[in-house]
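Just one protein chain is left out here, and the rest sit where they should.
Naming follows writing order (A, B and C), and every chain is counted from residue 1.
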Amino acid sequence: MAVFVDLNITNCKDVKKLQNMIEMAAHLGYSTVAINHVFEFESKKMEIGKPISTKELFSTLPTVQGKSIPIKILTRLTIIASDPSHCNVLRSTSPSTRLYDIVAVFPKTEKLFHAACTSIDVDLICINVTEKAPFFFRRPPINAAIQRGIFFELVYTPAIKDSTLRRYTISNALSLMQVCKGKNIIISSGAERALEMRGPYDIATLGLLFGLTEGVAKAAVSTNCRSAVLHGETRKTAFGVVYTVKKTCLEEEEAEPVCKKAKKS
Amino acid sequence: MRFKSRYLLCELVLEDPRWRQNISQGTVVYNVREAIARTHGDFGAAACAVSLSVKYLNVYTGVLLLRCRKDFYQLLWSSLPFITSLDNRGQRIPCFINTLHVGGTIRTCQKFLIQYNKNQLLQLMKNCTNAAEKEAIRQSLQSCSLKSLEEPEFVLSKNEENE
Amino acid sequence: MDPMHGRMREQPKLAGPTSYERIVLKNPSEHHYMKVQLEFNGEGAQLSATQFKLLVVSALKNLHGEVGSSLPLDLLSFDEKTLCAVLRVCSRGLVKLWSSLTLLGHYKNHECSIRVIQTSPFLLALAGNSRELDLE
């Protein structure tokens, strides 16, 4: 078993609030957290901003409860994709995505979900828990995602807030579990306030309600998160290789219009 | 991919048969969902949210076939006894639901239902007072042969006539 | 071993040492125990033991319905100052209780959360938590 990780702490302007949340995570026994920068396209040409500097947040990092080591803070980018063009940021050579440790995508349509599972280079795929699942989960894309080492993320904060959202969370989680059989699931908080966070053992128990077995539920807040972080690291380095070979990059860019033409015809 | 389901064959018993016309599949689903949410809370409601459906409803005979995910049929089953009335647009229809059979396929439920109706008819026959009634029941009994297995509707409608 | 037989042999020598016996019990506890703490954001509400129990029962009722709220549940101790409590629940209801506590987010109009400090099938284990051993 690995250390406990919460890969989704919502970024906010209020630094004090963010600090509070990270302190709470440390207090609850999480050894690693990721600050989540949600990015939603409003216009076509929007640049992805830089992640907040984790070094400037604390002068001394809070110590993890029951350990003598300080908490580790990562950055994460979540792109809310409602149109295929939104995912281009992840394909292109945009350097801003490389600044993040983890990249996640929140597909709004079945087509994008399929694309995220099979082709887009991400570490996490967010599962919608705040409304009735707009599409059924199908086996082929999910198997492909599992093959590629991509993880599905369930967020539990909405379930704390409201009874209706709680039903959606559990029901969507159960229908996902029916297909993926508990593989490649991570559970994270998505907290916006410190009081919305819960301890890792509590979440492992909550996982049972989502249809996971005891061991797998614990892995969903520890081992699987570790794998996701490692996946993020390899994606970074793999991207680096492509980046240095400039020629291939150019070819790709040139090749793109051809593809578009092919699609149109 | 096939998801495993469970089918619950139930008997919907109304206190006053005149309410029959007012009951639709939607009413039943709504009330069953409410009952699950009451007895098993948000978790129960969520677990049965996706797959719960009424597969067949015959208001005249009161036969009701419910489908549910195999993993959670116990939640559904344990909630059914707590339904004491159906809520239909403000109307309260007193009733109860009696589970007759739980099966893995519609077919097993169908077989059971035929057998069950046969027995019911035999019971009726015992209580018959005149020859005409007896003859009618005998005829319907004959119609419940294996051949009619493929046509549950037919069997059921036969049953109706006898009521 | 025949228990009657054993007793017969023991009875005459009243003060004599007892014979060796060993019983291994697998999952013997009918109950599980949870040590929890209610936490508010800054100034919270004042609660009595009865109110706390009602809060827990209502959390169970919300998530697991009437079935959940009728689980045998006891509030063994409650400290009104620290809002720490020890709960006892039948083993079958542990997961239900735990998940309900996890998803509890409000008390009256206050935001709150319940921190599970320790859980164990043995009440005695709650008295000595090595993870709380602090030498700083």
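Things to note:
Here is the rule we use: contacts are C-beta pairs under 8 Å (C-beta built on N, C-alpha and C of every residue); 3 or more make two chains touch, one makes a residue touch a chain.
Quick note on the criterion: contacts and distances are computed from a predicted model.
Hidden chain, UniProt protein name from the list "Ribonuclease P protein subunit p40", "Ribosomal RNA-processing protein 42", "General transcription and DNA repair factor IIH subunit TFB5" or "Exosome complex exonuclease RRP46 homolog": "Ribonuclease P protein subunit p40".
The missing chain, though absent from the view, touches A, B, C when the full complex is examined. When the full complex is taken into account, the listed residue touching the unshown chain is B:L75, out of B:C10, B:I36 or B:L75. Contact residues of chain B toward the unshown chain are 71-72, 74-75. Residues of chain C in contact with the chain left out of this view: 3, 7, 10, 15, 17-29, 32-33, 49-50, 53, 74-78, 86, 88, 91-96, 118-131, 133, 135. Hidden from this view is one chain, which touches chain A at 1-4, 29, 31, 66-68, 201, 204, 208-209, 211, 213-215, 218, 222-223.
Just so we're on the same page, only the chains that are shown with their structure count from here on.
Counting partners per residue, chain C has 62-63, 99 as the residues that reach two or more other chains. Residue positions of chain A touching 2 or more other chains: 163, 166, 209. The residues of chain A lying in touch with chain C in their complex are 28, 66, 156, 159-161, 163, 166, 193-199, 201-203, 205-206, 208-209. Touching chain B in their complex are the following residues of chain C: 60-68, 99. Chain C meets chain A in the complex at residues 39-41, 62-63, 95, 98-99, 101-105, 111-113, 115-116, 119, 131.
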